[in-house]
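Questions regarding the structure given below will be posed in turn.
All protein chains but one are shown at their positions in the complex.
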Amino acid sequence: MKDKMTIVLFSGELDKAIAAFTLATTAAASNMDVSIFFTFWGLNILKKSRFTITRFQGPIQKMFNLMSTSKLPLSRLNMFGLGPWMMKRLMKRTGMASLEDLMILAKQLKIKYIACTTSCGVLGLSKESLAGVVDEFAGASSYLNEAKDSKINLFI
Amino acid sequence: MKDKMTIVLFSGELDKAIAAFTLATTAAASNMDVSIFFTFWGLNILKKSRFTITRFQGPIQKMFNLMSTSKLPLSRLNMFGLGPWMMKRLMKRTGMASLEDLMILAKQLKIKYIACTTSCGVLGLSKESLAGVVDEFAGASSYLNEAKDSKINLFI
Partner (left out) sequence: MKDKMTIVLFSGELDKAIAAFTLATTAAASNMDVSIFFTFWGLNILKKSRFTITRFQGPIQKMFNLMSTSKLPLSRLNMFGLGPWMMKRLMKRTGMASLEDLMILAKQLKIKYIACTTSCGVLGLSKESLAGVVDEFAGASSYLNEAKDSKINLFI
């Protein structure tokens, strides 16, 4: 049986997402079973665009949904979006994989994406809008079952 | 013997507190032993009011104690308090349990609250002010003993 790693991805920031996906893809490439449980701001990482999902949302939900894969802020030195732009340039110049690259790799390595149903409800994210990306919609108890058998558990 | 989960609750933000208590109560409801070690800003979550504890504090300590259960900020889009207000409205409207509800449930499920003595000292929090809520005052070594036997360890 393979060793398991489970990550709760709560944060919706570019730098934390890159850290999470670097760890996840490296683990999966070295033959571990990896699951990521996306909750709260972490769900923003999965959204291709901030616009695809507005049909189901009220105005407050729209405001909490302004971020998407290519628009994530930095956790430090965000500077109204200048920080992420600089970080991406720097990563490109030093030959580091982008978040988008890491996410394609994650799918190829069969990393399991679980979206937190409660957070989806609060943020007004429909199953349809995330269906292409997410493997499972589930609650905290489903995450805990995965985590109990995991050698590595991280909350990011 | 029951499986154990141990959480270090370092952050004093509404969204992270809700995530921590959702995971903790779900685990306890499915028959796990759960301990939460409150340290630094996490201690703010336990305070009913920012005013009950000022008698023991100097001016700097007062400033670091401006938050309490009902006044927690959001980790993103706080917008000087508008964000948490909107988040609470949204949670109510979508039928999600509030942090206060989750904390009542946590007590019913016998989740163990440990308050970090060092942090209490720095922030000027007296044992009396937290006595009704906290099960134990202890240091990092007490946390580590719990964590060593836990199947799930998270730092939030």
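Things to note:
Order of writing sets the labels: A and B. Residues in every chain begin at 1.
In the analysis below, a contact is a pair of C-beta atoms (placed from the backbone, for glycine too) under 8 Å apart; a residue touches a chain by one contact, two chains touch by 3 or more.
From a predicted model like this one, the values you see are computed outputs, not experimental measurements.
Across the entire complex, the residue among A:23, A:109 or A:138 in touch with the chain not shown is A:23. The missing chain lies against chain A, touching residues 3, 5, 15-16, 19, 22-23, 26-27, 29-30, 32, 75-77, 86-87, 89-91, 94-96, 151-156.
Touch with the hidden chain on the side of chain B covers residues 8, 10-12, 39-41, 60-61, 63-64, 73, 118, 121-122, 139-141, 143-144, 147-148, 150, 153-155.
Rule of thumb we're sticking to: only the chains that are shown with their structure count from here on.
Seen as a C-alpha superposition, chain A sits on chain B after a turn of 120°, to the nearest 5. Here the spacing of chain A and chain B, counted between their Cα centres, is 25 Å.
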